[in-house]
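Sharing a structure with you now.
Apart from one protein chain that is not included, each protein chain of the complex appears where it belongs.
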Amino acid sequence: MGARNRRRSWPVLGQLTGADRLGRGAAVESARTASLSPRTATADRVVQSVCPYCAVGCGQRVYVKNEKVVQIEGDPDSPISRGRLCPKGSASEQLVNNPNRVTSVRYRRPYATDWEDLPLDRAVDMISDRLLDTRARTWQEADKDGNKLRRTMGIASLGGATLDNEENYLIKKLFTAAGVVQVENQARI
Amino acid sequence: MVPRATFTSYYGRPVVKPSPWEADIPAYFFLGGLAGASSMLAAGAGVTGRPSLRRTARLGALAAISASYVALIHDLGRPERFMNMLRVAKPTSPMSVGTWILTAYSPLAGAAAAAEMTTLLPQRLLGVGRPLRAVSGPAGVGAAVLGAGVASYTAVLLSDTATPSWHEARRELPFVFAASAAAAAGGLGMIGAPADQAGPARRLAAGGALVELLMERRMEASMGITAEPLHAGRAGRLLRASKALTGAGAIGAVVLGGRSRVVAVMCGAALLAGSAATRFGIFEAGQESARDPRYTVVPQRQRLEGGGARVGRF
Amino acid sequence: MSVRASGGLLGPLNPARGAGWQDPPPRKGFFTDTSLCIGCKACEVACKEWNRIPEDGLAMLGTSYDNTGGLGASTWRHVAFIEQRKPMRMLPVANGMGDSPASGAASDVINPARGAADFRWLMSSDVCKHCTHAACLDVCPTGALMRTELGTVVVQEDICNGCGYCVPACPFGVIERREGDRTVHNAGVAQKCTLCYDRIGEGMTPACAQACPTESIQFGDLEELRERARERVGTLRAAGVSDARLYLDDQKDGIGGGGAFFLLLDEPEVYGLPPDPVVSTRELPAMWRTAAVAGLGLLAGAAAAFAGRRR
Partner (left out) sequence: MAECHPVGFQWVMEAKARGARVIHIDPRFTRTSAVADMHVPLRAGSDIVLLGALINHIISTQKYFREYVVSYTNAATLVNEDFKDVDDVGVFSGFDAQSGTYDTSTWQYLGVEETAAAGNRSAAGKHPTGQELGGRGSKLEHGRVQRDETLQDPRCVFQILRRHYARYTAELVEQVCGVGPEGFAKICDAITANSGRERTTAWVYSVGWTQHSVGVQYIRGACIIQLLLGNIGRPGGGIMALRGHASIQGSTDIPTLFNLLPGYLPMPKAGEHEDLSSYFESIYSPDQKGFWTSAEAYTVSLLKAWFGDMATAHNDYGFHWLPRVNGDHSTYSTLMDMLDGTVEGYFLLGQNPAVGSSNGKAQRLGMAQLKWLVVRDLNMIESATFWKDGPEIATGELRTEDIGTEVFFLPAAAHTEKKGTFTNTQRMLQWRHKAVDPPGDARSELHFFHQLGVELRRKLAGSPLERDAGLRNLTWDYPLETDGEPDGEAVLQEINGRHRSGAKAGQMLSSFVDMKADGSTDGGCWIYTGVYADGVNQAARRRPGQEQSWVAPEWGWAWPLNRRMLYNRASADPDGKPWSERKRYVWWDEAQQRWTGEDVPDFPVDKPPSFRPAPGTGGPGGLAGDDPFIMQADGKGWLYAPSGLLDGPLPTHYEPAESPVRNPLYRQQSNPTRESFPRQENLTNPSPPEPGSEVFPFVVTTYRLTEHHTAGGMSRFLPYLSELQPEFFCEVSPELARERNLVNGGWATIVSARTAVEARVLVTERLAPLRIDGRVIHQVGLPYHWGVGGSAVVSGDSANDLLGIALDPNVHIQESKAATCDIRPGRRPTGPALLRFVEEHRRRAGITVTTGNIRMTPPEGSL
């Protein structure tokens, strides 16, 4: 904030001796005010990103300090959005740092009335077991006319449309190879 | 000009915000007025040799001003930062000016009261208070002079806002507050001092009450539609009570106050209550006027449609 | 310091200079062009996000799409929504469309069931006006409210003791003391728009103006914004938008003009704005004089009470 190394004495003295007789500005400035700087300026790094909400694809700049996102704002370089964001895009820092976000695996047993904890690795292990089990049980090799089916109709997937292309690619690739055909997306809705 | 029957607003939402103040602030106004005018009574009593009246007024002033500090600090959002009031001295801020007046006034009133308290000390300790008593006279006079400020600046504090019924009352409100302070101090004097010493208190009370009632009437007449909140709801009840108490107290003081101590005490109490009710009533009326966009929009519209000066007469 | 004419207390029209800043940079401000507002509320969110303002209530107000209500301690940008049965004439100057038979028509709603009902939905993003003569700043007894070298008005949150005086002083109902217990950030302290003092000090744009998708909120040097605004009003009027008018652009108004000013499409009070706001400081010298008379009168009265016979 520029040349702000003024002495901070009793502001009344400043009023009497300086130009700010009525105590409106220069005389009353606090040390904190004088040293204000935006947290974008003190961030460790800025990462270019894209807004996760609608399909306009607005550019975002993600400011990181101490490995935490401290600010997300529009990227003025983007020829799509020219630095602007809608209310959802403007809230994306809260989306990321939301205290309501659940960050551990939750598991509900059949017929249970509440969640319980489950380690992530164990969850993936259990899910792969469930998938193989259902797949084996519901496998259709051919239809009644002998036409090849090679699939399971016992498993389905419905994805949101905020998944990355790379993610969709692995999802489609893995499920298709596994014979899961009911792979669907918000794009249908 | 006849106010327009209709006016436009945004879903009836207020344009200006009512102050965040609660009972602390009108109490503070009342106590400040009581203290300021009491210091005057005390000084007069000192000069004219009315020790009992002097004692009542001096102690009353200190008690009132002390309580007013409590109210003021209690009202702050960050009470621990009260001392920031002394960071600056701003003539544009009635609160700043008032704080500085209080800062000057309080030690003087305190010294006077402290001197008074030394007279209550046992005989053998009286000497201790002698220096204090020596300065108490001048201090008391100083407190009396500053007391004028203490009693009247609060009206400016209210009027120097965008709260319609406070701001529109600005031409008369200092008189109302000062007169109300006189009535209150007189009332306190009547309670605390024997009748033979309380004559000035009765006269101050009666005079104050008379001026207050007259100025209030004039104020209401000059405020246009922003006078409406003075008559409505809680504010209306408070101000009607104030008028009744003040009037009754004053009449009692003049007619009977010199004869019966009981009546004097009752009249004094009525005057004190009336003075407090004035402050609370006007406070409430202002708060109400801020909550209703009509009181903000209509006078401004009238001003604009009246053409000419953007700023109305003072 | 002596209390001179009201001009003395009001200060000059260059408020930064009046606040003791030597050679201040050009004054910064907002021009909010409500004719471009699409009511998206990006400004509200971007402001809250940058300034870490707490959530401000989850009630539905039933006032069109406005569930914010108004400016306050925890809302520094507020988008008003006004639904009106009024014709909206919004066609800008027809560049390259002038020779088209389709041009020149006014905006309209075609609805045979209701007749040719003209209807419009006004939206406007409100904000602190950063008045040239700022009442909040004038009445502040601690110097917490400060005029910056950029001509804006900010609350110094480390100074404010929450006396609350600025709240009734503001002729626009902008500033407010934040309520809540001590877990709430800046509880007990007066809060309002800082025009992103921290950002603009580094040459950045305030969060709201940066987010605004349609440039309804424009930030810049106030002088230049005023010029742009006058031009815009001219364009709109020429296109038949006779309702277009500027609000708080005039330094001769009751607050010496706003550091934030607006292009409105109806009377200010329709948007919840005062039609003729005046800073009370303008009348303060007279009030001081009245109070002095009253105080002296009280003193005289008290003296008089001791005059005459002793009883």
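Just so it is clear, A, B and C label the chains in written order, and each chain counts residues from 1 on its own.
Criterion: a residue touches a chain if its C-beta (ideal position, glycine included) is under 8 Å from a C-beta of that chain, and two chains touch if they have at least 3 such contacts.
Being a predicted model, the structure only gives us computed values, none of them experimental.
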Displayed chains contacting the withheld chain: A, C
Interface residues of chain A (partner: the chain not displayed): 47-59, 62, 64, 67-69, 72, 76-82, 84-92, 94-96, 98, 100-111, 113-115, 118, 120, 123-132, 134, 137-139, 141, 143, 145, 147-151, 153-174, 176-189
Positions on chain C where the hidden chain makes contact: 36, 38-42, 44-45, 48-49, 54-62, 64-65, 67-68, 83, 85, 90-98, 100-103, 105, 107-114, 116-117, 119-123, 213-215
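Going forward, only the chains that are shown with their structure count from here on.
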Chain-level touch network, classified as line, ring, star, complete or other: complete
Innermost chain, taking as reference the mean of every protein Cα atom displayed: C
Length of the line joining the C-alpha centres of chain A and chain B, rounded to whole Å: 58
Whole-Å separation of chain centres (CA-atom averages), chain B against chain C: 33
CA centroid of chain A to CA centroid of chain C, Å: 34
Chain B residues counted as touching two or more neighbouring chains: 87-88, 90-92, 96
For chain A, residues that touch 2 or more chains besides their own: 11, 22-24, 27-28
Parts of chain B lying in touch with chain C, wherever the complex brings them together: 7-11, 13-21, 36-37, 40-41, 44-45, 47-48, 75-79, 81-82, 84-85, 87-88, 90-96, 99, 144-145, 147-149, 151-153, 155-157, 159-163, 166-167, 170-171, 174-175, 177-179, 181-182, 185-186, 196, 199-201, 203-204, 207-208, 211, 258, 286, 290, 293, 296-297, 300-301, 303-304, 310-311, 314
Complex contacts: residues of chain C adjacent to chain A: 1, 9, 11, 15-16, 18-22, 40-42, 44-46, 49-50, 137-138, 143-144, 146-149, 154, 156-159, 196-199, 201-202, 204, 207, 210-213
Touching residues (chain side chain A, partner chain C) in the complex: 1-2, 11, 18-30, 32-33, 36-38, 40-41, 71-74, 83-91, 93-94
